[in-house]
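Encoded as structure tokens, here's the structure I'll be asking about.
Yeah, one chain of the complex is gone here, protein chain that is, but the others are all in their spots.
To keep things simple, chains are lettered A and B as they appear, and every chain counts its residues starting from 1.
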Amino acid sequence: MWRDFRSSSTAMGGLAITLLVLAAVTVGAELMSYSPTGMSFTTVLRPPSWAHLFGTDSYGRDVFTRVLYGARVSLLISGCGVGLALMLGSLIGMTAAYFGRLYDLLVMRLMDLLFAFPAFVLALFLMVIIGFGVVNVTIAIALVYVPIFARLAHSMTLAVREEAYVQAARAMGQPPLRLLAREILPNIAAPLMVQASIGVAFGVIIEAGLSFLGLGVQPPTPSLGTIMADGQEYFRRAPWVLTMSGLAVCFALLGLNLLGDGLRDLVDPRLRKRAT
Amino acid sequence: MSENLLEVRNLRISFQLRDASIPVVEGVDFDVRHGEVLGIIGESGSGKTVTCMSILRLLPANAVVRAERIWFDGEDLARCSDDEFEPLRGRRLAMIFQDPVGSFNPVKTIGWHFYHVSRRVAHERPELFSRRDAWRKEAVAVLARVGIPHGRQILRQYPHQMSGGMLQRALVALVLQLRPVLIVADEPTTNLDNIVEHQIIELFRGLKNDIHSSFLFITHNMSVAAKLCDRIAVMYAGQIAEMGTAVEILTRPKHPYSQGLVRTSAEIMRRVDRLQEIPGELPNWRSLPEGCRFRPRCAFARQGCEREQSLRLTSDGREVRCLLYEDVR
Partner (left out) sequence: MKTIQFILARSLGALATILVGALAVFLVMQAAPGDPALAVLGEHATPEAVAAFRAEHHLDAPLAARFLVWLKGFATGDLGRALTIAGGASISQLIANRLPNTTFIGLYAIFFSVGLSLLIGSLAAVSRGKLADTAVTSIAALGVSMPDFWLGYVLIFFFALNLAWLPSYGFTGPFESLQGALLTGLLPALAISAPMTAVFSRTLRTTLLESTQRDYVTVARSFGFSQPFVFRHYVFRNSIIPYIVVVGLQIRYLLGGVVIVERVFGVPGIGSLMVDAAFARDYPVVQACTVVFLAIVMTVNLTVDIVCAVLDPKRTR
């Protein structure tokens, strides 16, 4: 399987970019000579140069360093949110499909209802209810993604439920939860991971959007959204802050999306072959 | 020459893949006479479908087709460009495909198919559009001929509303509407259950006698071939192994491969306890055996078989690609 992965240029490209980004935000950030919060009124609003790759903002802070730290926060938020949604959603979807009947009906209807709201609107609504901040944004992203994972896990579990090895395990008396974990989960994991990869990317966009509006991560914590919000204030005078930080977001998310696409190409034909 | 509707000489087909060129059909010669049914028999992968599709130029873009001559009703198709060939397809040559369910446009009615097929031959059959509903009446008549009585309702239906057997008959009806001179039928009964298969065979038998088209009938089923074909060509690994009249080949097969085929199907008919199968498998295209391609599986293989074998004409008019037989040419 690794060989298939290697031959897919999208997957490899995506992986390369993602790893690069991860390295940059973890190790690279620490290596930067600037501090993300260190203000300096002598270097306010400088355009990009070799000293400041992305220029400086209105407080004289190096934008590139801030972007690295901000990306760390954004990726953490999105990663945790999607991870939470993955666990919860898969559990909901799998159990609903396996146990069926009223539980299935009610739960999946609830998921459908959640899914009916536009993603960003749902997140925004939640922020109004529970307030702003890093943790709450994570919860909002999780809420947006739970129905997606639930529906995916549900439909796949339905397909797999009738397979021979599942019937055999059931006949042997394996308790349901263990059956779900041991037999079903490994076989539906792949598309879930694909969705997760793409989900983290979109989660960053949601976080960026919320923070950009001022309804997400609150300053002084840097996040990709708050940096772009800063950049928006003086966009006409110094467009580079917003532009460059946005480009950084594009680059990071491109890696994640390419990785997800590459994985999906790997997983899909397999699924089709399995179905026949 | 005038007795033959189709003459194929030295047909060679290969597929261009990323890293190699795979030869699929090599040096195939055969004739189809006016008003006869030529059966092409062979296992899956023997090249029979590819051979027939190449005549209609329906192979994918990476297929390389070469032939010395493909003489059809007065024209050499091998010398025709694609543009010159376009008008012939459907009008003079047509094909009935194996899987009826996937052959129809799922978002259009059966009537839509009939309408456009009729328009295709509007020039040759102007009576179809002489009055407003003429083509529809004709379609109903043709459907009745293939065993579908309620033609008017069927024309309004969509493919997913019909069974496989009915779709196969409807497909035959569509081809009949074209009134082609040569009909290529690619295993038209393989996907159908026994009762329907029997009905379709009876239909073809009736048609063979009524209309004046010739058939190129592909099958791997000996009993079907026995009921329908006048002459038979047995294909193996991209070459013709044996050719002769149907009766002769089925009762006195000469090539060891044909013997194996006839024997196994006879055994199935007799329900013996143990089927004596032909040992081995079709050779892989990338590693064909030297000389006679059947050699690894042949019980009669001997000295000389490792050299290229050509088709030999025997004294009783049979063509066999095997050195066991004397060539009288």
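The rule we apply is simple: a contact is a pair of C-beta atoms (placed from the backbone, for glycine too) under 8 Å apart; a residue touches a chain by one contact, two chains touch by 3 or more.
Please read all numbers here as calculations on a predicted model, not as lab measurements.
**Student:** Among B:7, B:26 or B:99, exactly one should touch the missing chain; which is it?
**Tutor:** With B:7, B:26 or B:99 as choices, the missing chain is touched by B:99.
**Student:** Touching the missing chain, which residues of chain A?
**Tutor:** Looking at chain A, the ones touching the missing chain are residues 9-10, 14, 112-113, 115-121, 124-125, 127-131, 198, 201-202, 205, 208-209, 212-215, 228, 232, 235-236, 239, 242-243, 246, 249-254, 256-258, 261.
**Student:** In the complete complex, which positions of chain B touch the hidden chain?
**Tutor:** 56, 58, 86-91, 94-95, 97, 99, 102-108, 116-117, 120, 158, 160-161, 171, 174, 178
Here, only the chains that are shown with their structure count from here on.
**Student:** Counting in whole Å, what is the centre-to-centre distance of chain A and chain B, each centre being its mean C-alpha position?
**Tutor:** 55
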